[in-house]
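Only one protein chain is missing from this complex, and each of the others stays in its spot.
Just so it is clear, A, B, C, D and E label the chains in written order, and each chain counts residues from 1 on its own.
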């Protein structure tokens, strides 16, 4: 990865490792199955075709695998493509990890972990503190490696923890301004709200939706798991804290038509939804504005109602 | 209750037992708290005021209690009202049960129970069968006494079981017509879909929403409990059956804007939603048409998009 | 049609009969008109181009005609296409009927006709019975050959009658469950509701919309024709039955935004809409699930709010 | 009616004739039925109660009847009310007609009739001309006496014809400006579009909706009747004119959610909808502004999206 | 105001000063005009009637005037009301100001002014700084006394400045978290966004909408005034800063259907909308929760989609 796939030109030969970002089966007009692989590293992505794919190919080259390829960079209808000379799964001995081929959060895992731990440590309510701590222990690895979304915002390694920590910072400043907010509830809501994503995605490097991601969704999955964790901790199942934490998760998308199982009915739930909304939008905007020249407009962003934003000269 | 409150006229004196259907605290212009009680039996309802209510009154006369009253029937702004001479909680020794003052399903509990049991007995899939059976055992009483809704449809004793059995009958005929439907899934979905109402209402005779009914809703409560029951039964938590049963419950309101946490994504979930819809509408319509003369229109029904239905002469 | 067009491979030569499913005129960049023909049989469809099309070609090769072709199967941008060596209208002497090239309902016309006739025979209300019977006599052929929709559900020969008979089966089971329903009205509504489609489509083998299909739609066309038939039968124009039958047709799409000229205002109209909805959805689902492997999702279905349904493993 | 009911004060006695604008049955708290009559003349309306109403009262005092009353003007919760001393149906010998008690269009029936006739006379297309003429002959009286709506716009005697003539004037000026419009089609659409209202209302003086008004609506009723009239005139049922006239009627409310059975698909239908919209809004606005002082706002108008309009000082 | 109107009981006599919060003209059934005055102080409000109101009364007793009254506290249909013995405008010599009778922001005007001034002082962009400073100078009094809304949030003296300062605090913390935000633009947007309210309301003590408030609205009024101020300052009318400040004001309601003339198209405009939304909701919630006991629900709040919020026990 010395150079990255984005830096190769037409006519050159690429030889190295790439991650399979997606693998889609097709059937050619002669009836033969083929695979379209989207391959990539941290610099970008490029497509490649595996023609006359065998059954073994179909089960070998799947989302999230690292492959070693040799290929010509050719022009296919105006877009660069890899014409494969050779492809094989990366030899485990070479120690390539899918995560090495993905973008990462701009804050280190250590810092993220420290802020999360400190927040939990400071919680006053013992029930809330022990439930939140159990979740972080249960998902000790996943919480700090998973992305927060498949494509739109925080779609990078540690995106989930980074999104959480940024939201915590906003939450802290709002608790300073609005003294009536219950800090334990709000911070717990922030930390727990998207943990269900760990079940919604197939894996940290494959954010297609799992069976449960599709049929249940991360919100009901997590509401159910809070009950589960509380039961493991022998917490009385009828105490208000469990209901409130479940409510925070169930209502954090704000409105039914935005995927929320409930509308927010406690102050902290309303604020949690607002903070989530702000951070998701800001992350999307920062990424789009980063690729835009001053005095011009960004591309249309689907998750922002298809708006093109202007990047001022001043 | 020989006669029923609806049969009394202005100027008469009522002496007997009535159920408190709702109790609302007010403050009079002299600053004194008072209680407005909606009292009723199976024939109808009538209001009564407890003026200068004491703290004890406020905690004594609450939803779902049976009271013994002596009162004049007076006219209050064009509506009959009870002018209380005396009110007290029904002496337990007199054996009055709140349920005696409420309407009941037109099918006996025995018949309802038989049809439910038979349906479970016939299930082929052992996992589904044992989960469904566990729920019926867990809520052995409640399932056969709770209403299915607070006001709109099946708002009577055993309404939940009656609604379930009617839906099972439709489900069976649709399985005969569409052979691709999985009977175990569909019947299990019918039996489980509204069990969460048992937690949503305060009690079988007080259908105001509980704290959890408001903050969580019967749908997420039930989805969470399916996981719970499966865990008690030592069923592998990742098997498809659990996900499918949770999905059936989560999606049975059809659309997010109708309170559904998911949209139906399996054939049986789509059909479950349709059957639920038909039975709720038919129950509402039958009740309204029962009070309407041929050749005229019913009152506007809120749950039917405010439509007035015509009752034909033929 | 020994083999069917779907079984040919690239490089082979097809020689035989095919139905023109659609014929679209284009203008090439050299200014010459050409025709794109979608040709097919019961196994599938394939495109062919008639370059430099003459005026005669444009009027000869139209929707619903059977043609005799000889052509190479070539690859055109990843999709198989017919490169025509020869094309001509099928010689009438060869007795090819367009219907032979289309999919058919899974129940025979005889069975469909029997169930319809029996249902009419059993009607108690003489006015309703004679109006319904007149329609079946008037459209004796079309009713049993037309599809019920252009593309989405029951888009095959006898689809209209098959859709009607399936709906009648559901209607009968609902009348058993809800005794207040007027069977004559509901069954008449089922039989009449989509007959206007016969005027909406150009022909049984060409389901593009006719002038009247576009400007009037099958619902108002049919409402108007009920009056017409009643007048031919010398039925008093003010009797309730005519209004009720018209209302059933006018309201069967349920809501204005779904193409309904009225909202349902009699119980049978509401149920008719629900049954129509269920059967249309089930037919669409069965077709999509038939092409999907267990444990995977169907393609997105436009008529089902763009949902992909899951086909369970169990 | 020398003076009109609006000019009476509290404490005075009214003796004279009034029209029953609506009669609503109620049940008093003593179980006795009573009637609430809304009585009025061209100057305004006032309520009266017929207590302990007999069955004969209920069938005698109905919408659209003229009654002779003697009554005190009393104050009932801040609103003037008639306290009846005597009420009876107007003696036919006294020649009172309900229409004498209703507001009338500001143009005479003769002028309205002349403009309609002249427009029909000038039509070039013989088919269209004869269909339109047949309708005016068929409803020779009703067309020139019915109102155009129950409450919102043109709710007065001859409102239908007045609305039609005003729309024709706009239509003529638009045909001068946009030369591509087909005058015959547009003028025929204007004249026919609301004739179905004659069936939608119970009578010219009782604009509650009839059975057919509710179950079918004026739009499908009229579309059906155009076919009928064409058939009486022995016009070939497949000619384009019939379809176009039906389309104009079916689409004149513009959008399904505004009660339109079709969306406008010919230029003249789109314009017909716009003209109808303008005239209905202007009539509503003129009435409201007529009661409003300069420099202030009108009351909120439901049919104008609940807006209050400002009446400028200039 | 020693005690406040809320502390009086039925049967007592109130003698003192009150503010006319609203004055509505009515016409009694005897044809006489009367006035309904809503009178109040910082503790609450009470209604009073001026019967047989003279023309002078109608022009004397108007919104925002302080009156001196002597009256019995009587019961009127269950609600306390003032039965006036005497009413007159407050003698100016007594130095009563309408503002003394209204609730005030919980932060002093000095503190509010200091934070606003400091924020302006710190702005880097000279153009933005001088425009914002001009506005604060132009509305030196109004900005620090007007409420921010008529009824929903910040409806108290200095509400506009208080709302602004709270928003500035949130804005500052977000600028710390998201370094890409342009502080000058965002802070200027916060300070300017609601200044148009000064023209939308009749006065600081009468928040009914003015003619321009109705016909133009505070958003376009303010966008226009920014141009005006820039012109007074001889700033080149085409520079980007003017456009950006106008855009911030025009888009701060977020969506057209929420009253926004534009959707936010710069990052700071999106954030401005979010902050405004958060502070308006929090102010409404704090007020409602302040009146609610722990473990119960607030009243339904119209501006929060009619939700009742739960106030947890913890």
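Heads up, the rule we're going with is that contacts are C-beta pairs under 8 Å (C-beta built on N, C-alpha and C of every residue); 3 or more make two chains touch, one makes a residue touch a chain.
In this text the structure is predicted, and so the values were computed from the model without any measurement.
Undergrad: From the touch rule at the top of the page, work out which displayed chains the omitted chain touches.
TA: Listed by label, the shown chains it touches are A, C, D, E.
Undergrad: Using the touch definition up top, pick the residue from E:5, E:190 or E:219 that touches the left-out chain.
TA: Within the whole complex, the residue contacting the unshown chain is E:219.
Undergrad: Given the contact definition stated above, which residue among E:5, E:80, E:123 or E:250 touches the chain not shown here?
TA: E:250
Undergrad: Looking beyond the chains shown, say which of D:90, D:166 or D:224 touches the absent one.
TA: Hidden-chain contact among the options goes to D:166.
Undergrad: Among the options D:25, D:86 or D:307, which residue touches the chain absent from this view?
TA: Selected residue, touching the omitted chain: D:307.
Undergrad: Using the document's contact rule, name the residues of subunit C that touch the chain not shown here.
TA: 28-31, 211, 214-215
Undergrad: May I ask you to list the residues on subunit D that touch the chain which is not drawn?
TA: 125, 166, 169-170, 173-174, 176-178, 180, 182, 185, 240-241, 244, 263-267, 270-271, 274, 277-278, 281-282, 285-286, 289, 297, 304-305, 307-314
Undergrad: So that we can see where the missing chain sits, which residues of subunit A does it touch?
TA: Subunit A touches the missing chain through residues 9-11, 75, 78-80, 295, 297, 310.
Just so it is clear, only the chains that are shown with their structure count from here on.
Undergrad: Please determine the option from B-C, A-B or D-E whose contacts repeat those of B-D, over half of the contact pairs being identical by residue number.
TA: D-E
Undergrad: Report, in degrees rounded to the nearest 5, the angle of the rotation taking subunit D onto subunit E when the C-alpha atoms are fitted.
TA: So the angle, rounded to a multiple of 5, is 120 degrees.
Undergrad: Measuring centre to centre with CA averages, how many angstrom lie between subunit A and subunit C?
TA: Chain centres of subunit A and subunit C, defined by C-alpha means, are spaced 45 Å apart.
Undergrad: What's the distance between the Cα centroids of subunit C and subunit D, rounded to whole Å?
TA: 42
Undergrad: Mind pulling the subunit A residues that touch 2 or more other chains?
TA: Expected reply: 211, 214-215, 240, 244, 265-266.
Undergrad: Which pairs of chains touch each other in this structure?
TA: Every touching chain pair, ordered by label, is A-B, A-C, A-E, B-C, B-D, B-E, C-D, D-E.
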